[in-house]
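Missing here: one protein chain of the complex. Every other protein chain is in place.
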């Protein structure tokens, strides 16, 4: 098990950019887990929201990038509503997605092939957040 | 006004004869048509010199302080504005109400000699008589009647208390003068509209006229301190020099000291030898008090606490953002 | 005798202003006072008496005469004050000119007041006869005839309506007139007759002024009776103790010396003081004149009794300013008459 | 570092050194100033504090005297209404200096030169922000020439 360097130098500016983009202070998170407990989309997530924030705090950006969680997040803001430290986790998820998407060509899905993925039971929330996530 | 003059004399004579009072204060005619001065009579026969005409402008109530130190019971004739001054002296415990008998005189307004001179009507003028708003000029050549109040003092034109607010006897029927509350502080609003440099120019020009004679302080019924801070050298507050900053200090402090106590009788402006419109300073403070802490007329109700010696929990203020105070 | 047309008078001001400071009655906010003339000021020669007297020009209300600076424990001092620039005082009425002489008696006697002396020497006083004395004037009671040039004035002028007649009196006045000879024309005979004519009807007017019938002899009683007269009691009861009468009076000359403590630096100045104030002549034990009666008496006794005993002339010039400015209309003439037992 | 020090350091010789006199009430604002000190906050050195028992002790003469002696700004800081150690002191302060604020502005004195505010013992940073803000405004207004006594040389 290789030892991981806490907040490696090269990752520092990405973390600061995410904090700056989301406007949230991730150091405020006390890992209480309430966001993960209440997250409706947590079943499909390999990394629970509080673990994503933990990894962000430790600067392990690569493991976040590989995870599916940031894409499963439906931006329903339940977590933001309940977080006792007033952190807007959905906003941070959005910021992480943006950093990935903004590396050119990394868009997960083109806008026009979203309709094919949509079935009638998909809640509008997911569709809207889908558009927002994928077509940048 | 002559009819009332006779009543004044009769009342004074009667009061002195049957010893109701030790002394009566009234007005007496001097050399010239405008020369009327306060007089203190103790003998009944002197009462015949008393008069009541268009120049009895002096407020007699401030003399009561000295009279009461000689613990005399004094009868005094008071107009509307004088009675406000009287109440303010009462509120400051400078005089004792039951040592004074007040004969109230409703007043239609006093004539300003400067305005008569400005019109050039003072040439060869012997006397001025007034009944209600009709003014007769008695000159060597004959009489001339003019209707209207254009010769009255500005303060009389804006007078809100023509009838005495406190009296033991009223020697004339009450007078009704409607004065619009709206433009009471027109003069202040005009100055407030100026830019800040204009205002400073205006006031520093006015203050530089001051010759530090203290007439405005000594005539004012609200300025009745035993030893004024400006007379007290070791208060270390100001000197007698007539330099700009001392004059500024004197006038700001004087206006501030009579804040909530000035009865708006306009005497300070009348007596100022340099002609500084001092009442515009007092009006500004009155306007602010009315806006910030509710309408307050000094000298009307002796029992009501003055604005600066009381407070409300939710008072507005004019220095914090949420202060809701007027600017 | 010279003359100058009123229409050219403004050039005269400009000319004088080039080499002198010109003090002249100027009207501002409908009050006329002697102040330094500047282009565009509204000069008012018609008014009989300026609001406060020209005394302020030769004996200013506040004059700093010593400045000191502290560095460390040492103090270095520097004498300032006095007036360096020459000036011309135009339009002074005869009564005010006499008041200058009365002030000279006080300030130019040993020990000479060097500031006052310097101001007096630097100045050229040009008087103007009173064409139309007011009812509050009573200068005739003190032997001042308002139509003639008063002793001690440099130039006397008469206002003839369209022109001003100009007659130099003293050496300084002649020299000054000389320097203005291109502006001043020679006066013709008619001008001189007109001037004599003017003088006579001024005399007439003065005679029937209401206050002209004062007989000063009546108050030449012993100082003791005057001092203990009963009139002071009721007069002082009226008096409010403000300083208006003393500060507008041309002959009052009392002053107080005070320091301004500026911390590291400071200055010593003298400023007018009024015997009416409660802290006048404040000594260690307080003011020797404790009540308003004594202070009131002091003012009038000084002008009508003490000063004449010291200098031989009354210290009042009958200008009537105190009568106009007193808030309660206390009147010098009434005091004189009452003191003389007439009223 | 005060505003001037920055400028003098940057070489532009701006010699206007504003002076702010602050009257701080002993129980709240003076303690707030102490707290600003203990938490090493910074506000310019031009602010000089005078301790008074309560904000109701400050007389209008002191304010005028400070302006006469060349102060460019005067600040009065007291407890929040309701918190006064003497229970009603600052209610009177509020009335007295509401009138004086409006009156000085009426007579032509820039309003930013005279600031009254409520600073409690726990508001160290509010103390620093108020002082920085007042100095910033006064610095923009320039030296106080209107009320200053010409005979006073600093």
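By written order: A, B, C and D. Residues from 1 in each chain.
Please note the rule applied: a residue touches a chain if its C-beta (ideal position, glycine included) is under 8 Å from a C-beta of that chain, and two chains touch if they have at least 3 such contacts.
Following the convention adopted for this analysis, contacts and distances are computed from a predicted model.
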* Structure fact -> The chain not rendered here carries, per UniProt and among "Heterodisulfide reductase subunit A", "Acyl-CoA/acyl-ACP dehydrogenase", "ABC transporter domain-containing protein" or "Peptide permease", the name "Heterodisulfide reductase subunit A"
* To do: Write out, one label after another, the shown chains that touch the chain missing from the document.
  => A, B, C, D
* Check each of A:19, A:48 or A:127 against the chain that is not shown and name the one that touches it. => A:48
* **From D:49, D:75, D:107 or D:134, residue that would touch the chain that is not displayed** => D:49
* Asked: Residues of chain D in contact with the chain that isn't shown?
  -> 1-2, 5, 19, 21, 26-27, 30-31, 33-34, 36-38, 40-45, 48-54, 56-62, 65-66, 69-71, 79, 82-89, 92, 96, 120-122, 152, 154
* If the missing chain were put back, which residues of chain A would it touch? -> 28, 30-39, 42-43, 47-48, 50-51, 82-86
* Asked: Residues on chain C that touch the omitted chain in the whole complex?
  -> 72-73, 261, 263-264, 290-291
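The working rule: only the chains that are shown with their structure count from here on.
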* Looking at C-alpha means, what's the farthest chain from chain A? -> C
* If you tally the C-beta contacts for C-D and for B-D, which one comes out higher? -> B-D
* To do: Report, in whole Å, the distance between the mean C-alpha point of chain A and the mean C-alpha point of chain D.
  => 49
* Structure fact -> The distance between the C-alpha centres of chain B and chain D, rounded to whole Å, is 38
* For chain B, what residues touch not just one other chain but two or more? -> 243
* Quick one: in the complex, what on chain C touches chain D? -> 64, 260, 262-267
* Structure fact -> As the complex stands, chain B meets chain C at residues 30-32, 35-40, 58, 62-63, 66, 209, 211-215, 217-219, 227, 231-233, 239-243, 267, 270-271, 273-275
* To do: State the interface residues of chain B toward chain D in the complex, per the touch definition above.
  => 188, 191-192, 196-204, 229, 237, 243-246, 248-249, 252-253, 255-256, 259, 281, 284-285, 288-289, 292-293, 307-308, 311-313, 315-320, 323, 325-327
